[in-house]
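What you see is the complex with one protein chain gone and the rest in place.
Then we have subunit A:
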């Protein structure tokens, strides 16, 4: 299935928002979305959520023969899957350009920066080495896959434990976790990718773009760094022309972001370690009751409700009355439809109106607040008005003449202003009257 294209209106809206330094989800230009890291029951398994983008990562290992040109080095393999589960735009079983790009970026970010000591994965030189496989699955696509994937990969690699081995002569023994504690990988540093989206030929720049922003951006710059402020990968893509200063500014921002994310990762890893040690509940199963796995939670956003009532009242008093609508539009001929507003009936209204205008003015001076309310009531409380007018002996007007009705009611108000103090009040009063009559 092809991706639903963005309409021109949506594109313009997003671009305008970007130009106004606003973002669709209320973030600032350099803000990241919330990052959540959840661990599985097994070692080396985690889900990373970056806003609504989520990536599942699983690390596994096996003993293989090493490559001929590197007999003493273990092998690390990365594989990112973009399944149609995550977005209808992804086609099953096809190596799309995007997929190749993302996979290569991951490889370059994590393998070429030598963040994992591959020599420690060697068991017997030239014969047996560990092959570490990192499988990443995108579970939901809401933009910025590469950042989420790079975090997921490095988190699961640091979480992973490989079985212990011993060599006696020619014999290699692999121990189960029950026999000997599994060993963590030796990780030198944690490279983390930070994406920058460029808009309007590089005039505007956003960190961590969501999917909609990605669709209208001109170009993307991915910078992978570690917390020691070492650049591990830079990749520009899309048809933008960058300037040196822009790149240098982005590296500075990336440095700050990476420091924050690394801290978060370390906290998450320590937390998981502590829980496992204490024998508490951990893993995905623990997350199911909180709906962290099965569904998206609605984030509770704090809203300031101080003085909200006064504010609402202020808005009500300042607001203009809603336009009156004719209950019955004029039909040109039976069976014809008409698009647009009906024409107001002005027939035989002239003399009445003149009289009322004076009254209206008076009314407004006496009780300016009531005007709106009475119109509101006039709209749906026809019965009340009619019965009221019965009591007050006001001339009953034809029900289709909405405006007249309201005005007549206003007339009544001037006579007895306390009657229309509130809608509820009139209603109860009415019932009482009816009851007494019965």
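For the reader, a short list of remarks on this structure follows.
Here, contacts are C-beta pairs under 8 Å (C-beta built on N, C-alpha and C of every residue); 3 or more make two chains touch, one makes a residue touch a chain; residues count from 1.
Just so we're on the same page, contacts and distances are computed from a predicted model.
Per its UniProt record, the hidden chain corresponds to "Exosome complex component RRP41" from the list "Cytochrome b-c1 complex subunit 7", "Mitochondrial import inner membrane translocase subunit", "Ribosomal RNA-processing protein 43" or "Exosome complex component RRP41".
Note that of A:9, A:243 or A:315, the residue touching the chain absent from this view is A:243.
From the set A:179, A:230 or A:314, the residue in touch with the chain omitted from the display is A:230, counting the whole complex.
Note on the undisplayed chain: of the listed residues A:23, A:108, A:137 or A:162, the one touching it is A:108. By the touch rule set out above, subunit A reaches the unshown chain at residues 69, 95, 97, 100-101, 103-104, 107-108, 112-114, 221, 225, 228-244, 247-248, 251-252, 255.
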